[in-house]
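Read through the structure below, which is laid out as structure tokens, and then see the notes.
Left out: one protein chain. Kept in place: all the others.
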Amino acid sequence: MIPFQYTRASDVADAIKQIAADPSAKFIAGGTNLLDLIKYDVATPTRLIDISRLPLRNVEETATGGVLIGALVPNTDLAYHPLIEARYPLLSRSILAGASQQLRNMASTGGNLVQRTRCFYFYDATTPCNKREPGSGCSAISGINRINAILGTSQSCIATHPSDMCVALAVLEAIVHVTGPAGARTIAFADFHRLPDNTPQLDTNLEPDEIITAIELPAKGFSTNYSYLKIRDRLSYAFALVSVAAALELDGDTIKEARVALGGVAHKPWRSSAAEVVLRGQRAEASTFANAADILLRRARGFGHNDFKIGLARRAIVRTLGQAARGTPQSISDKKIR
Amino acid sequence: MTHSGTTKPKGSIAAAPEKIPITLTVNGTEAKLSVAPWTTLLDALRDHLDLTGTKKGCDHGQCGACTVLVDGRRINSCLTLAVMKEGAEVTTVEGLAHNGELHPLQQAFIDHDAFQCGYCTSGQICSAAGLIAEGKAKSADEIRELMSGNICRCGAYPNIVAAIQQAMERS
């Protein structure tokens, strides 16, 4: 670990000013991922700017019927917030599927979006890794890659995005509110995270001097037909091998609208508009879901240890859509998949 | 095959940053201390305040041994910078018993033999106190899930669940 300075931001403008003045600085809010990475010598900021006291902790309804979530709302508060539990239960479930209650108490909503991959090689500062050290090579492609990506990979990186919450936010088509030196802007969730291509060091399209201030949820919450299914190597407190967030709007047995996103399989939550198109207007049944799964996984490619993720994801998609269609979302505490 | 290598430079240090004075309320008592920016709440408790009841099991938020209550909520003190908790109320395992009388969770852990080596125990008990305050866990399944951030390598889990159920009934 290398030492760093510590300063506190007095308001959002001050935070932006401070980070713009020091390119080696980083914001810290919950710290659950950043401090972990600093201790492993993976992140080496020379200054931490504490934004945890900024007034970004509200959850409020928007004029358009959605909800605006302050970037510093702790994950637990968000998961248990009455508005979220009632109108966006998919988001609640996905948050509670991740990490532990202690970590969720600490982690912020904005921080969850910018958490970094769990790829073993990214975490081990002695091995080559293009994400940690651009140009050094990807050790995972021919290494221990059981946890790595099968979709959207590149020759330079096969890391995955580890968040559960973001998989639900992708389905809910959240909007990320950010502020930088040039002012505020919004980023559609689908455009927030990047694929690795040949710049795997960049996880997101957030500029280095921008700060996330809020996450906006559009009005549509899919609170009746949804499910979040997380498949992992132990029954709790582990990252996803594959996770699926599914949300349906049904008219009897017919699908009016469908959204599906995958976690644990790509450098970002993975959606496919084509897959959702084939669901629309069809009967909510396993064969329909399987068609969507095929499209979602059309370009999937394994790297040896993680080949199984393709078939696993296919089955998980069908199961999750089935749970959503039946209105019986996966329980967080009862681990049986119904 | 012989070749040489060097550890990669990890950046170099100019001057070590100044220590920062902070004030915490720990177990009801105000504590003033001076810490490095990177001193975690865990190290502040153990090394600076000699409150070694809070344990270091991984230092990376992976085991839960360092769990304490900050402003009433359970958190991993190993991933918390002490400077960021300026002004906070911290409760550690040392602060649970009152006037020599054990907290119901502490007594329940003894009654149900909910530990062996004892190293995860402080974290388990603080975590359980947080869990009860949250009020989200009712069933055994829910307790198991919401206590999964506290690893017990001795494998006392069923007894931990039983102890928490006893404490819940009595609180």
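Letters A and B name the chains as they come in the text, with residue numbers starting at 1 for each one.
The criterion applied here is as follows: a contact is a pair of C-beta atoms (placed from the backbone, for glycine too) under 8 Å apart; a residue touches a chain by one contact, two chains touch by 3 or more.
We adopt the following convention: contacts and distances are computed from a predicted model.
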item: Chain not displayed: protein name in its UniProt record ("Anti-sigma-W factor RsiW", "Aldehyde oxidase", "Polar amino acid transport system permease protein" or "Outer membrane protein beta-barrel domain-containing protein"); value: "Aldehyde oxidase"
item: Subunit B, residues in touch with the chain not shown (by the definition above); value: 1-7, 9-13, 15-16, 35-36, 38-39, 43, 46-47, 50-60, 62-63, 65, 92-94, 96-97, 102, 106-107, 109-111, 113, 115-122, 125, 143-145, 147-161
item: Footprint left on subunit A by the chain that the document does not show; value: 1-3, 41, 118, 120-121, 123-124, 126-127, 139, 143-144, 147, 231, 233-239, 241, 307-312, 314-316, 319, 333, 335-338
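The working rule: only the chains that are shown with their structure count from here on.
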item: Between subunit B and subunit A, distance of the C-alpha-averaged centres to the nearest whole Å; value: 27
item: Subunit A - residues contacting subunit B, complex; value: 1-6, 28, 31-32, 35-36, 38-41, 44, 46, 48, 50, 52, 76, 80, 99-103, 105-106, 125-126, 133, 235-237, 332-335
item: Contact footprint of subunit A on subunit B as seen in their complex; value: 7-8, 10-11, 13, 16-17, 20, 36-38, 40, 59-61, 64, 67, 73-76, 79-81, 83-84, 127, 130-131, 134, 136, 139, 141-142, 144-146, 148-151
